[in-house]
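Mind looking over this structure? Questions follow.
A protein chain is absent from this complex, but the other protein chains hold their places.
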Amino acid sequence: MVRFSFIFLFILLLFSSAIGQEATLPPAPSTDVMAKDTPNDAGGSITISWKKSPDDIGTVREENKVKGYEILRSTEGKGEYEVLGKTTAGSEIYFDTHAHNGVPYYYKVRALGIQSFSESLPSAPAKAKAQWIDWRRKYTFLLALIVALSIVYFINQAKSGKQLFIRKIAGLEAVEDAVGRATEMGRKIFYIPGISDMDSMQTIAGVTILGQVAKKTAEYEAKLEVPTSRSLVMVSCRETIKEAYSNAGRPDLYNEDMVYYLTDDQFGYTAAVDGLFVREKPAAVFLQGQFYAESLILAETGNYVGAIQIAGTAQPAQLPFFVAACDYTLIGEELFAASAYLSRDPKLLGSLKGQDVGKFIFLFFIIVGSLFLTFGIYDLSFLFR
Amino acid sequence: MKFLEKLLAVDRRIIFLFIAIAVALPLFFVVKLHIEVTPVVRNLHNALEALPPGSKVLVSLDYDPGSMPELQPMAESFFRYCFNRDLKVIIMGLWPNGPIQANVALEVVLKEPEIMKKNLKYGIDYVNLGYTAGNEVVIERMGSDIPVTFPKDYSGNKTEDLPLMKGVMNFNNIDFVYNLSAGYPGTVEWVLFAVDPYKVKLGAGNTAVQAPQIYPYLNSGQLVGLLGGMKGGAEFEIATGYPAKAVRYMFSQSVAHAVICLFILLGNFAYFATRKKKGS
Partner (left out) sequence: MRREIPLAITAIVGFALIIVYFIPHPPFNASKDFFEDLFFIIAAFAIWLGCLNLLKVNADKVYLKKKGWPFSIVVWFGFFLMVIVGFWEGRGFMNPGTTFYYLYDKLYYPLNATMFSILAFFVASASYRAFRARNKEATILLIAALFVMLGRVPFGYYLSSWLPEGWRLGNITDWIMDFPQTAAQRAIMIGIALGIVSSSLRVLLGLERTFASGE
């Protein structure tokens, strides 16, 4: 009996040491470690790729022998290697973003097990260098060039006197009516140029439209007020209105207090403007620029006080609110087209035609690409990556 | 007829009263509702489940108190999930209030008994890098050098001295990015300036108003998953097995939606009825 228990204990010990050895056995090393300069960058980066360890099942799980990889680097193939970084199991790529240009680097990949690791053979040396052209953006460049050249072409066409057709935009046709209404009722016009700063194209578009609206208010002698959310926008709006009134021959009607700064805070500004709407009861409200959550609050209050409202924004999330609450809405690109539309300046109208060329290109690729993918012919999406 | 005409032009304060009751009253009741987890949320959860313990998750809170009802429950449930799974959390914000909102969420989550057992330490298990001005330029800079973009954390400690930040140089050293966004800068900027150039794995939570705008990025694979509005937050809580605030608030949202739908139907009924009478 005692002999049997010793034999049993011996077998148990053998078994447990085998399991322990299993845990201490390193995983198979990764292979085919390659290092090359990361393309399309300003240098200082090397891309290291490898074939993962045969013991790596590719996902992070308890049963995966490989717990991750360490990437080692040296400036001499047979010299000392330093640990550069770590990646998770299943990885086969790493970017060394701390390489000096022109310096040869050698890389090894260490497959990490539970208690041990195995190292790959070193890679061939690689040097980081800067590229002159980012080839990933070649299609973007091509498209931008085509659109830009089309715009320039149509601007020249317009300059030469060719009549360009622009479809009617109801919201812009209503500007004169809105200003006229305010004059008849003897009530104010409020112009809200959005809540973003002058670095936003939508704000610039809004300020540009303000110039056209101010010209009309000068002609009609209507009272215009422009509360702004940014001090830079306030400065720009003041200059714009001053210039517009001057060009309309009514510099005497311009007053600096027509444009004033309220606050940068989104809802503080909204509360202040709402208060102005409710107290002043304007006849017309223009909401032109970049808006966020305050769009519906402003538009509903304007609707409540009975003002005619013409809104315009390129914020897709806010468009439904304006459409629901305002009389007219300029949707997306119509906001950018407004200055050209209102001024009827041939050069600006020409740029709108150039835009249409870009749209036709997109339409072509959408239709052709969708048909190709539907019938499994070819995937054109690589052009837009 | 007069009643129908009055209904067409009902004083909006009556509508406001109904909405106030519809939103407020359900909050006093705890009603368990069936919430199905949609694929967009399931994909986000699966991507997080694939991260091993110890993975570094960058959380960018890009919202202010106005969006707290929708996004704060998402922040809390995400932190809770990360801490339970031993994921390391690096917090930052592209909005000035973002890091403050993070502190508010951490205050709630760190006091929970399950999380307290973990004995989490600031600087080792989580850090708050604070806010830096610059919007998308901040994201671009992080692509090459995070310590330079955030030299100090929100408390003024040097980033390089924080144990969690050792070896975190750029997006290469971040395993997952999670963005809670209420506008600009937000998820769109993270897609344009982090996912496209640096191939970052990105999941997002957005307000219900903003979420439709993000769907194109989901379908193109630039985003692994999306929590849209409070419903998305509730789905995430269900998926992670910790129903909390978002699930509780869904009853209130459901009743409010139902009341709005009833008003719309009523309005259309009155519209057609008055039109018919005028026609005859």
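In this document, chain identifiers A and B correspond to the written order of the chains, with residue numbering beginning at 1 in each.
Everything below uses one rule, namely that a contact is a pair of C-beta atoms (placed from the backbone, for glycine too) under 8 Å apart; a residue touches a chain by one contact, two chains touch by 3 or more.
It should be emphasised that the depicted structure is a prediction, and the values quoted were computed from it without experimental measurement.
Asks: Going by the contact rule already stated, which one of A:24, A:40 or A:255 would touch the omitted chain in the full complex?
Replies: Answering carefully, the residue with contact to the hidden chain is A:40.
Asks: Contact with the hidden chain only, please: which chain B residues?
Replies: That gives, for chain B, the contact residues 10, 12, 15-16, 18-20, 23, 33-36, 38-39, 64-69, 99-100, 103-104, 107, 133-134, 137, 140-141, 154-156, 208, 212-213, 215-216, 219, 229, 231, 250-251, 253-254, 256-261, 263-265, 267-268, 271-272.
Asks: When the complex is taken as a whole, what residues of chain A touch the one chain not shown?
Replies: Answer for chain A: residues 40-43, 130-134, 137, 141, 144, 147-148, 151, 155, 197-198, 201, 204-205, 207-208, 210-211, 230-232, 234, 236, 239-240, 242-244, 247, 260-261, 263-265, 267, 270-271, 293-294, 296-297, 299-300, 303, 314, 316, 319, 321, 323-325, 331-333, 335-337, 339, 345, 347-348, 351-352, 354-355, 358-359, 362 touch the chain left out.
Rule of thumb we're sticking to: only the chains that are shown with their structure count from here on.
Asks: Hey, how far is the Cα centre of chain A from the one of chain B, in Å?
Replies: Going by mean C-alpha positions, chain A sits 19 Å from chain B.
Asks: How about chain A: which of its residues touch chain B in the complex?
Replies: 59-60, 67-68, 85-86, 88-89, 94-95, 97-98, 196, 266-267, 292-293, 304, 316-318
Asks: List the residues on chain B that touch chain A in their complex, please.
Replies: 12, 50-52, 55, 64, 66-67, 144, 167, 169-170, 172-173, 175, 182-184, 207, 209-210, 212-213
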